[in-house]
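Every protein chain except one is present and positioned as in the full complex.
When the chains are written out, they are named A and B in that same order, and each has its own residue count from 1.
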């Protein structure tokens, strides 16, 4: 694997989940793989879980890790070609990415969308140019439209916690939109949706998305997903509820008005099959998701965050094996 | 040891000093202890000595170290329960701490007081919640009311440099308040006082605190300490003078007017028993402490800072042994 930016970069998601759980059982078994190999983690935006879990994953594999918080350095990169750089951008991504590729065997990149131009964000121009010019394998640490390490950790968590049914019933997984005060990217829900749609194809889950009118995700991320506009209805019989806010894709980057009742809480939980509750974190308590759920037995959020480590380690291990 | 936040977390301070000096003599003897173990250092405030000495201590023990400068990331944490998080805090400490505990075997935390609410600061609410929710051993890198790694390094330095007297005379140690332009926390003097009071109980030192009226520390940090309001008098026969500024505890966080003559200099040194001069650093030259002393033979400040490494290594080694 030379690139991990979406579920489409993974040849076999069942096998990758299996690899991750084997690493979880035996974290230090492959340290010779990473010996004298360096992972560079490049952040254009802040990170807590992704930074620590990916760094730890590489250390578990015997790698060296170098972290560049470029958002802290005011190191503004130019991405357009043919512009005279007489403004505020100090370096072109062609040089910056190529240079980082000179010092690292694998690079990780985080670059959030600006949320003011849908075409620009969904082109993944920045991320794709970085991949092109750095000339080494790249792991997405969340790009404008996807957060694949998160979605992979989510799939691991569902697989790990689901008890197989004699009749082969699949877990019902619901992605449920929730309120927030800020306009957030669609990266996490897009990515979760495309991983769950793929898992549905593979017979691993049944997948439903619930959101208010106007919050529909781009259709290319949701092939085969059941779409609901009524939360209670969507939650019926749910085994896993993935709570997440996102801003509008149609009215791009906007926070639209929505009916009451979209915060996940114990009243909503009653509609489910005693569902496990998931969230990528950070979570706004009692706005997206009630404290009673987060502090209760149905919450998987910390367990899920813990699995970020094994998701990252499985991906990096695969890349190391092909270096 | 699952927690190192004050002298009260140490069962035997003499033994811990002994351990630290053995590590100083043989820094790399325990690298198998830390193999595949990770220390996470979480800074809510800037750090130079504490960051470098603790990181080096963990590396000497064979650990991996991950540093999170959360103050640089504007990653504002919510600490109150039951609040609707529709404001500026992006994550609750319940999740943030628990997640960091997922990726680290031991965590270090620095969190300064705000100095505007004494009850809040002295409750150590932030630090204690972090300890509670992260669910792994925690080393204080300075909290609202204490700086135990500094105080432990101070005790090591006194023990290491004191020549035992035939008549069993103990070194006279004086904590001397000094001027500053800013309102500083009481963490360092509180902590030094409680370590010296404990050392006095153990027959290691005689301990005196000198400060102007209004600068008295909270009494629970100073059991058995001799309190003086006259600096010259306090300095008589002193073997060690620990110079430090702090803001008022009584008139909380305020810088009160004070009489002249509280800056430590060679004129004051004359009153002492050719005392060694200590300071936790950073020090304001010629405001807290004169350059003539800092650059002269009585200063221990660099030696003392060097011992931060062995203090941290002894504490982390003890925690590793109990993992």
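Of note:
Methods note: a contact is a pair of C-beta atoms (placed from the backbone, for glycine too) under 8 Å apart; a residue touches a chain by one contact, two chains touch by 3 or more.
This one's a predicted model, so the numbers in the text were calculated from it and none came from an experiment.
Of the options A:44, A:61 or A:100, the residue whose C-beta touches the omitted chain is A:100.
When the missing chain is restored to the complex, the residue among B:35, B:72 or B:233 that touches it is B:72. Of the listed residues B:76, B:227, B:287 or B:323, the one in contact with the hidden chain in the full complex is B:287. Contact between chain A and the unshown chain involves residues 36, 38, 40, 64, 66, 68, 70, 72-75, 78, 81-87, 90-92, 94-96, 98-100, 102-104. Listed for chain B, the residues touching the missing chain in the whole complex are 27-28, 46, 48-49, 51-53, 55-56, 59-60, 69, 72, 181, 281-287, 291, 294-295, 301-302, 305-306, 309.
In this section, only the chains that are shown with their structure count from here on.
Here the CA centre of chain A is 40 Å from the CA centre of chain B.
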